[in-house]
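The structure appears right after this line, and notes come after that.
Here the complex is missing a single protein chain, while all its other protein chains stay put.
As written, the chains take the letters A and B, and residue 1 is the first residue of each chain.
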Amino acid sequence: MRFRRSAPCARINLAASSIRAQGALLQALFVALLVFASMTHAQAIEPMPFASHAQELRFQHLIAQLRCPMCQNETLADSNAPIARDLRNQIFQLMQQGKSDEQIKQYLVDRYSDYVLYDPPLKPGTMLLWFGPLLILLGGAGVVLVAIRKRNRDGIAADMTSDSGPTDNGEDW
Amino acid sequence: MSRLLPFFGFVLLVVLFGFGIWWNTQHDQSAIPSPLLNKPAPAFVLPKLYEPTATVSKSDLLGKPYLLNVFASWCVECGVEHPVLQAEGPTLGVLLVGYDYKDAPEDAKRWLAEHGNPYNVLIADQPGNTAIDFGVYGAPESFLIDSKGVIRYKHIGPLTPDVVATELKPAIAALQKDTP
Partner (left out) sequence: MTPELGQLALILALLLALAQGILPLIGAWRGNRALMAVARPAAAGQAVFVALAFGILVWAFVHFDFSVRYVADNSNLALPWYYRIAAVWGAHEGSLLLWIFILNVWTVALAAFSQKLPEVFAARVLAVMGLIAVGFLAFIIFTSDPFGRLLPMPGDGADLNPVLQDPGMTFHPPVLYTGYVGFSVAFAFSIAALLGGELEQAWVRWARPWTNVAWGFLTCGIVAGSWWAYAELGWGGWWFWDPVENASFMPWLVGLALIHAQAVTEKRGSLRAWTILLSIFAFSLSLLGTFLVRSGVLTSVHAFASDPRRGVFILAFLSIVVGSSLLLYALRAPKVAGGKAFKLLSRETVLLIGNLMFASAAAMVLLGTLFPLIGDALNMGRISVGPPYFGFLFPLLMLPVVLLLPFGPFLRWGKGDTTVLKQVLLRAGIAAAACAIVAAFFVHGQLKAIAGVASLTWLGVGVALYALKRWRDMPRGRRYPAEMAGMLLAHLGVGVFVAGVLLTESLSVTSDVRMAPGQTQHIGGYAFRFDGVHRTTGPNWRADQGVITVTRGGSAVAVMHPQKRTYLRGQVQTESAVDSGIFRDLYVALGEPMDGGNIEGAWSLRLYYKPFVRWIWGGGLLMMLGGFTCAADKRFRIKRIAESEIGESLVMQETRA
């Protein structure tokens, strides 16, 4: 049995495909949404008193890497959820206190687990994730090399020597 | 032989997906496992809901285990959970601490008047900053904290009779084993 938790993301997100429509469940969702939306109007747009443009950039970069714990795959930067707003404010406070990016991320991980990091940390568990593509690439490169070698050795085809001048045979284009 | 490689790779994938479907039926996908399990609960000082000038702190609650239940008047699922709390709360054998999350006090009081108040202690966190220390990200959530102030169990979502019977009560029993 799955329960829909309250304080859903006030922003209805939709892009590549279509909307989740579950009839009665959607109704309940909207009711919850309205109940909350009518009380406080959480928005991701919040002017904050940054000391400098560089600080603003650092903040934007940071919150774009962090995941909203509540929502279905949204960053803290994009989410309207109340928890996202609270966390953005908290991150701003921590920045004002002089904490580094690493310390801020650690603060959040201590409370919400690695889930909030869109950049998976390099741990024994995530070795496969970070090195997998390299292994796949190396494996594929090995296969390609073998294929090229095999072709190279097969010195067949008279047309190999007859290729001269501008390509005008029907084969080229 | 190498031509069978794609086939075997695909079989692995299907096994993974089969597992995924099964796992989904057992777990709530939106629930994040708490990194605070078996760690000390964060220190907090929060005003009481009905007496805003008085406060309750973590040290006040040490010495006896308690169930910290995060709720709010705007939370639809809390309304579903509340009757369960009222029915089963007294039988649990632990203190019931109500944590009103991001709520205007009047709304909370009205909601409790309407739905009933099973809590022994009621604290309010309107700004929601202390809740961040607990790793709270919505309501309802429930924490079982033992007499030494360590979080021993967390449940995300409403407490149903099923959850109370299969998870919460055994967790409370485990507590009692530690402190005879």
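In this section, a contact is a pair of C-beta atoms (placed from the backbone, for glycine too) under 8 Å apart; a residue touches a chain by one contact, two chains touch by 3 or more.
Given the structure is predicted, the values throughout are model-derived calculations rather than measurements.
*Asks:* Among the chains present in the display, which ones are touched by the chain that isn't there?
*Replies:* Taking every chain of the complex into account, the missing one touches A, B.
*Asks:* If you put the missing chain back, which residues of chain B would it touch?
*Replies:* Against the left-out chain, chain B lists 3-4, 6-7, 10-11, 14, 16-25, 27, 29-30, 32-33.
*Asks:* Touching the absent chain: which residues on chain A qualify?
*Replies:* Looking at chain A, the ones touching the missing chain are residues 10-23, 26-27, 30, 33-34, 37-38, 41, 43-48, 56, 60, 64-65, 67, 71-75, 77-78, 113-120, 125-126, 128-129, 132-133, 136-137, 140-141, 144, 147-148, 150-152, 154-157, 159-160, 163, 166-168, 170-173.
FYI, only the chains that are shown with their structure count from here on.
*Asks:* Under the definition above, what is the set of chain A residues touching chain B in their complex?
*Replies:* Where chain A meets chain B, its residues are 1-7, 28, 31-32, 35-36, 39, 69-70, 72, 82-83, 86-87, 90, 109-113, 115.
*Asks:* Touching chain A in the complex: which residues of chain B?
*Replies:* 28-30, 32-36, 72, 74-78, 80, 102, 104, 107, 127-129, 131-140, 156-158, 160
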